[in-house]
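Only a portion of the chains appears, each positioned as in the full assembly.
Labels for the chains are A and B, by order of writing; each one numbers its residues from 1.
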């Protein structure tokens, strides 16, 4: 290799680009891995670190909360019942697709709730995540969650993400 | 550090080797993370992107499908019943061992199916994955899946992978 400056800059740039791609993937994996522990701790205000303020969380057709209000989801009656019963939000490791400053991911999530001596699966869902790079790192722009109850639209979420 | 060409090449090569190892791990994690969402979407033809054409998927002793036929698994009567009932293939984050152009991974998988108001665990399995680097990226050469029903052979899969 010649040690002239131009060649070196190309070599460094190529490495930095590959590093950035890996860092993005690690950051997005971590972002999604934080949701379950936070929501099961009951500390809804920590969810604000995950969403963009103008982001949104949609559950099925009937429920929609903004990033600014995301903290309120742990205050819902349903969630309080989950917490007092004993509850685990189980999310699988996402499949991630990164395109510059936006990313798309899909995974499964489950709400596992204590019922007597065992825990039952109260919800099993398909999820799509649209994420965006912000000044404060990767954040959730849109999370859509649909019950896997035989509905074709929920299944389609896993491979045909709707546009933002 | 002296800026002579030979030293520089060693430095770059060392970094590139470490980068490649991380990229391989990320690619293999992504490869396995795609299985669940694809199979639950019902779009079996997308599974062809995961397997080598001459690869194989073995379930227990009785079932064996080639990479070329992998698309057919979503057409099976059992799978169609899963899809219409509401179904989630839950795979855990794999433990991965990479050796050059081949890799081995183990993880758990679960088939979670709706039954009335809740979902039940219809299958809980041990999996071993033999993967290979191809011109089109990492692909599954062999996936073996065995039910964790007390069978010692299924347990052994988790730490003593059989040779290809």
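Here, contacts are C-beta pairs under 8 Å (C-beta built on N, C-alpha and C of every residue); 3 or more make two chains touch, one makes a residue touch a chain.
This structure is a prediction, so every number in the text was calculated from the model and none was measured.
Taken over the full complex in this file rather than the chains on view, the one protein sequence occurs as 3 copies, with 2 of them shown.
Note that only the chains that are shown with their structure count from here on.
Separating the centre of chain A from that of chain B, both taken as means of CA atoms, is a distance of 22 Å. Contact residues on chain B toward chain A in their complex (touch as defined above): 3-5, 8-9, 12, 15-16, 19, 22-23, 26, 29-30, 33-34, 36-38, 40-43, 46, 83-93, 112, 114, 118-121.
Across the complex, chain B is touched by residues 1-3, 8, 11, 15, 18-19, 22, 25, 90, 92-96, 106-108, 110, 120-126, 147-151, 154-156, 158-160 of chain A.
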